Each structure stands twice: as structure tokens, then as C-alpha cells.
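Beneath this line is the structure, given in C-alpha cells, with notes to follow.
Heads up, one of the protein chains got dropped from this complex, but the rest are sitting where they should.
Then we have chain A:
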Amino acid sequence: MTTRISARFTDLAAQGRPGLVTFITAGDPDTETSLEILRRLPAAGADIIELGVPFTDPMADGPAIQAGGLRALAAGQTLAKTLEMVRAFREGDDATPIVLMGYFNPIYIYGVPRFITDAKAAGVDGLIIVDLPPEEDAELCLPALEAGLDFIRLATPTTDEKRLPTVLAHTAGFVYYVSITGITGSAAPDANAVGTAVARIKQHTALPVAVGFGVRTPAQAAAIAAGADAVVVGSALVEAVRKTLDQDGKATANTVVAVETLVQELAEAVRGVTRQAAE
């Protein structure tokens, strides 16, 4: 079955370039502004969109994404509203893959079967659930895969050769390589080490590998993208939102534009990375 995610990676391969994956927090700083940012991401150069589902206790996130989630929650964001944002986005874009990224509890409380049905119907393509390792596959991974939602797994520097097959077993869409042992928004990874790690993962899977955590600037994005199928930028975009807010934490005329501009700069850098087709 061709999914939006596989179609996008096929397309990137044909273009002979890596992809840019952008992360924003759904509902940050409010649902309406966030939807407007979401709508502009593809034209600004995002190849795949990760939409963060806010959670009060994001144990793998650094201060930037923690704060973005709390802003969204304070403005009344819920999982239902996040799915509604995806549905609204799909009215104008049927090609750009959307991956929801977050923690299990909001989905568990929404109800797993109901969530899978509603996410599919809204036009969600994949899920990255930070606190669901392979050991907990029965909770959401297996039913999601069965329903045709890609379950994208995180591989990390601590995932050794022995464990890698377990991590890759029920992964679909792409593999997300977490480039550092740490939380989102930490120090930038070493591009050389990342290239080696990606090559190691590729020995075990035919899936594309995206690399993220700690990538902020266009130059870093280009350097990481050179050794991977795609690069993920998150905290820097969430920070771009924060920097434009007024004293009460409300969106200003600059909010959408600031994110859009940074995505354009990132995309330009990533698109400058070319490689021989059919490696």
C-alpha cells in the first residue's frame, strides 16, 4: 500500500535530496495560530510534518517543547482539537504526511480504538509515541499498524546491535534516529557520528532514516541531512513561536511569519544537499 509517507520518501529519492521534517506543537500558542502555521509549512519547504500532542509531563522533552506544550494546554488544546486541526489541514493538502508525536496517556484516555479510527479519518499518517517501547507494542503499535497507521520508532545511541532488530520489528514509514542521549533541544549532535549510526541502522532495514534532537540552524540541518534521508527540526521552531509572543503569551502578527521564515531557511539549506540518485 502506498502511504503518504512512503510516497514522499520515493519522491525525495527521485529528486536526489534529503527531506526536512518540521515539528510544531499543536495548539501553541493557540489552536487558530497553530493551524495557520501548519497550513504554511508545506509551501515553506517542510516535506513531512510532526505535530506534537501536548502533555503535562513530557519526560523526554527539554525546556522549549515543555513550555510549548504548557502554552497549548493553557490555551485549551486537547487531543480532539489536535485531530480537528489535521482534518482542517487535509482540506487543502492531501500529500504532506502528518505524524503525531507525543506521549501515551492522552491517547489511552481518549481510548485506543476510537483514537485510531479518528486519527485515520482526520488524515494522520503516522505516530511517534515516546513512551511506548517495543515491550509495550500491544498497547497501540500493533492495532495502529493493522489499521494502516505507520508506527515510527525511535532508535537511539543506546540501541545496540542486539536490540536494533527488536526496535525495527514493528516500525513502519521511517525510523527516527535520536542523535544524542538526551532530551529534545539539547546540544547539537556530531554530524559524522550521526552518519555512521545511520549507516548501521540501514544495514538492518530498508526504511528511510530521519535524524533529529538538537538540530537548530540551517547549517546544522544541512550537515545532518547529508548523512540521512531526512532531518528533523523541532525545538528551534517552538522557540521561534515563543520569541514572537506578547507579554501575555498571545500570538502577534509576527508569530506565523517567524516560523515560516525559519522553515524556508532550513529548507533552502537542506535542499542544497544533493546526492547521486539511486545510492
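One rule holds for everything that comes next: contacts are C-beta pairs under 8 Å (C-beta built on N, C-alpha and C of every residue); 3 or more make two chains touch, one makes a residue touch a chain; residues count from 1.
In this section, contacts and distances are computed from a predicted model.
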The complex's invisible chain, by UniProt name, from "PqqA peptide cyclase", "Xanthine dehydrogenase YagS FAD-binding subunit", "ABC-type quaternary amine transporter" or "Tryptophan synthase beta chain": "Tryptophan synthase beta chain"
Which residue of A:T10, A:T181 or A:T196 touches the chain not shown here: A:T181
Residue touching the undisplayed chain, where the options are A:E36, A:E84 or A:D131: A:D131
Residue among A:L35, A:V167 or A:V209 that touches the chain left out of view: A:V167
Contact set of chain A toward the excluded chain (per top definition): 54-60, 62-63, 66, 70, 73, 78-80, 103-110, 130-136, 153-160, 163, 167, 178, 181-183, 186
